[in-house]
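Shown here: the complex without one of its protein chains, the others still in place.
Labels A and B are assigned to the chains in the order they are written; within every chain, residues are numbered from 1.
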Amino acid sequence: MHFDAFDRYHEKESFLHKLDPRVKVLVTVIFIVSNALLPDGAWLAFILAWLFVVVANVISKLGIGFTLKRSIIALPFALIAITVLFSIPGEPLYTFNFLSSQLTITDNGLLRFVSILIRSWLSVQMAILLVAVTRFPDLIHALEHLRVPAILTTIIAFLYRYLFVMTDEVFRLIRARESRSGGVAGRRSGGGVLWRAKIAGNMVGQLFLRSFERSDRIYNAMVARGYAGHLYTLNAHEMKSYDYFATAFAIGLIFILQVIGRL
Amino acid sequence: MLLSPAPLHIPDGFLSIVVSIICWVITIVTLYFAISKTNQALGEKQIPLMGVMAAFIFAAQMINFPVAGGTSGHLLGGALAAIVLGPWAGMLVMTAVIALQALLFQDGGLVVMGANILNMGLITAAIGYGLYRSVSSQSKAVKLGVAGFAAWLSVMAGALFTALQLWLSGTSQLNIVIPAMMGVHALIGVGEALITVAALSFIMQTRPDLLGEGSESAKGSRNWIYAGGIISLFVVLISPFASGDPDGLERVAIDMGFIDAGQDAPYSIIPDYTLPFLGETALSTILAGIVGIVVVAVIMVLVGRGLKAKS
Partner (left out) sequence: MPVTHIQNTFTQPETSNDVLSVNDLHFSYPDGHAALHGVSLKLCSGDKVALVGPNGAGKSTLMLHLNGILNGKGEVEISGKRLTRDNLPAIRAMVGLVFQNPDDQLFSPTVFEDVAFGPLHMGLTEDEVRARVDNALEAVKMTAYKDRLSHHLSVGEKKRIAIATVLSMNPSLLVLDEPSAGLDPRARRTLINLLRELPITMLVSTHDMALVKELFPRTIVMDEGKVVADGLTQDILADEAFLNQHGLEKP
């Protein structure tokens, strides 16, 4: 069994796909930092930042609305920011009754709320694009080159490799649970919450032991091929001239965005 | 989303840059220690072990169980990881999981990743391990009880820190976000506690050697008891204060310059602002619950230590 849901890379022949992964990681992070730095209500800058995303989409050949379609995932979190609508003083815009209390949306509150959503929405699109045009192993190499400690990148590499194997195991466990939890008509099936939690906990324990044993076998396979405590990797990504130009160009654009946002 | 066990994965855009950076600094310093400690103690086997364990935590987060009304219990795993792998390795494993979720699935942002690692990976591990370690030589029942409480409290701590960061960023109103986050996570934490206890009890039965003497779990320094205890205490003290007297906390933050630094669009906070629909009663109920459980836990730990001192 194989879960396509975990594959975020979209194979295409585009300039963005070809760029060095370091460049893509750096530009993505700088773009997101820039969003966080833009003041509330910097509408022109927001629009330009959005254009930046759209153009990146087009260059990637994934389609102009590629990241737009996938960008709703951060929306539920917006709930947490909803209070700023009412809490920031300003001109009242709209007053309504909610659970016997009167709430007033202010213009400043609305401004802040919308700004937070836009920042988040732009940022998440860039992050989506990053993994759509970069193979995850290359992303790990980029982190290595960017001085993320080897122990962390190694753990992430193992995690990525065994994510698929483990989730297969989880689904087998869940299927086994479901196939054994048939219900009798007219009767509530399954035990209480405690009992169900215990089953889930047993599955977690089971999975832990299997993982533990697997790590032993992997260790043997590594030792058999010469591993002696130190890991060597070979991930020569070479920065080409166009990589440098692209970085400079993107950073320049983002800088201009910041200037416009502060005018 | 399937992969998100609790609404603790903050997306980019919700934290101000200052708060993001402060969290990154704390996270990086902690990880620096975690890495150097792990490198010192590193058996050759640790690398594949931590890698596979990260995949285990990731996969275990997908195992859910129906609670009621369409909601389901999940595992976050920070406490469990720290208890079975030792605190430093547990932190590294959780960091890898959170980083991959953010990078690959955009489950949590990139620039705010420092905060997410801090909330879900570091604090949870410190509390989980610290409290568990304090009773590590007690009977199985005591260990499981404390582990369950630690798992619950670790989720509460994650929620509290998330709420505080949102508030410092000017994204949420303190007197709403704290009770809301803590209230929701008081329930989610119960799922965490139940699964953690059941999983640990399963491991204790089938492979007692993995948690017994000489295991990574037993090797952690006793200082963790204090670290975990202090963070727990912070959670326990600050939550009632923040919910009951948010203005007080805000005054402290303003006095210390946090608010102005944290919120890039500074605005004055309405004094005495209250939302009646949350009401004093709802707050006090939550508070009473927290205080009650905390008292029980403190007693348990003290009794545990007393018993140990005797033997």
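FYI, a contact is a pair of C-beta atoms (placed from the backbone, for glycine too) under 8 Å apart; a residue touches a chain by one contact, two chains touch by 3 or more.
Because the structure is predicted, anything quoted here is derived from the model rather than measured.
Across the entire complex, contacts from the unshown chain go to A. One of A:64, A:79, A:165 or A:239 touches the chain omitted from the figure, and that residue is A:165.
Screening A:31, A:66 or A:136 against the full complex identifies A:136 as the residue touching the chain left out. Although one chain is hidden here, its contacts on chain A can still be listed: residues 2, 135-137, 140, 157-158, 160-165, 214, 217-218, 220-228, 232-236.
The criterion applied here is as follows: only the chains that are shown with their structure count from here on.
Every residue of chain B that touches chain A in the complex is listed here, in rising order: 1-2, 7, 9-17, 20, 31, 35, 38-39, 42, 44-45, 47-56, 58-60, 62-68, 73, 75, 80, 84, 92-93, 95-97, 99-100, 102-107, 109-111, 166, 170-173, 176-177, 180-181, 191, 194-203, 206-207, 210, 264-265, 267-270, 273, 275-277. Put simply, chain A touches chain B in their complex at residues 5-6, 8, 28-29, 32-33, 35-37, 39-40, 73-74, 76-77, 80-81, 83-84, 86-89, 98-101, 108, 112, 115-124, 127-128, 130-131, 136, 139, 149, 151-152, 154-163, 165-167, 169-170, 173-174, 190, 193-194, 196-209, 211-212, 214-216, 218-219, 222-223, 227-229, 231.
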